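Only a single protein chain was left out; the remaining protein chains are all shown in position.
Let's look at chain A:
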Amino acid sequence: MNNIATQRIKREFKEVIKSEELAKCSIKVDLIGDSYTELKGEIAGPPDTPYEGGTFFLEIKVPETYPFNPPKVRFMTKIWHPNISSVTGAICLDILKDQWAAAMTLRTVLLSLQALMAAAEPDDPQDAVVAKQYKEYPEIFAKTASHWTNVYAGGPNKNSDFDTKIQRLIDMGIECDQARGALSTYNWDLERATEQLFS
C-alpha cells in the first residue's frame, strides 16, 4: 500500500487506542495481519436501543487512495437495521460514499456508525424490508432487532416466542438463519414465512 495511506492508518489506529471511547469500551480497532490494509472494527450497541448489550464487528478495508477515498466498511455481525443489509452487512451511510472528506478518520467512521445505530435513516435504506417494518411496525422492529442482537451480537434479550417459531421452521428442515430471516421479514407471521420458504 502507498506510504500516505499506511502512515495515516497507523496514526489513526493510535488515535482510536488512546480515545476515551476505547476507554469506555464503545469502539475498538484491531489489525488483521501486519499490513494496514485490513482492519477489524468493533462497536458496542448504543444504550437505549435494541442493540444495547451487543458487540458488533466490522470489516474495514483501506483503499490505496486513502484518505482521499473512504474506507470500505461492512458489518460482519448480522444486524437488523434499515440502513444495513441484513444479508450482506453492507452499509448505507453518506460519509462512506460521496460525503467522505479527507479529514475524517476511522474513529469518526466508527462513531458515525454508532450514531446511525442509535438513529436510523429509513428514508435512505440499505434494506428496504427492514425500513418498511421500521416505519410501519416500530414495535415489531424493535423486538426483531433486539432478538438479532441477542442471537448474533451477544445481547441480553432472549425472545422465547421468536425462538419457538424459528424451531418450528427448523423442524421442517429450514436452516436456522434462513428461518430467522424469513420470519423477521414477515413480521413473525409463521404462516406467511412458511409459505414464502416453500413456494
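By our rule, contacts are C-beta pairs under 8 Å (C-beta built on N, C-alpha and C of every residue); 3 or more make two chains touch, one makes a residue touch a chain; residues count from 1.
The rule is simple: contacts and distances are computed from a predicted model.
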| item | value |
| --- | --- |
| Options "RAB, member of RAS oncogene family-like 2", "E3 ubiquitin-protein ligase parkin", "Rap guanine nucleotide exchange factor 4" or "GTP-binding protein Di-Ras2": UniProt name of the undisplayed chain | "E3 ubiquitin-protein ligase parkin" |
| From A:17, A:32, A:102 or A:172, residue that would touch the chain that is not displayed | A:102 |
| Residue among A:131, A:145, A:179 or A:193 that touches the chain left out of view | A:131 |
| Touch residues of chain A, complete complex, unshown partner | 2-4, 7-8, 11, 64-65, 67-69, 72, 74, 85-88, 90-92, 96-103, 123-129, 131-132 |
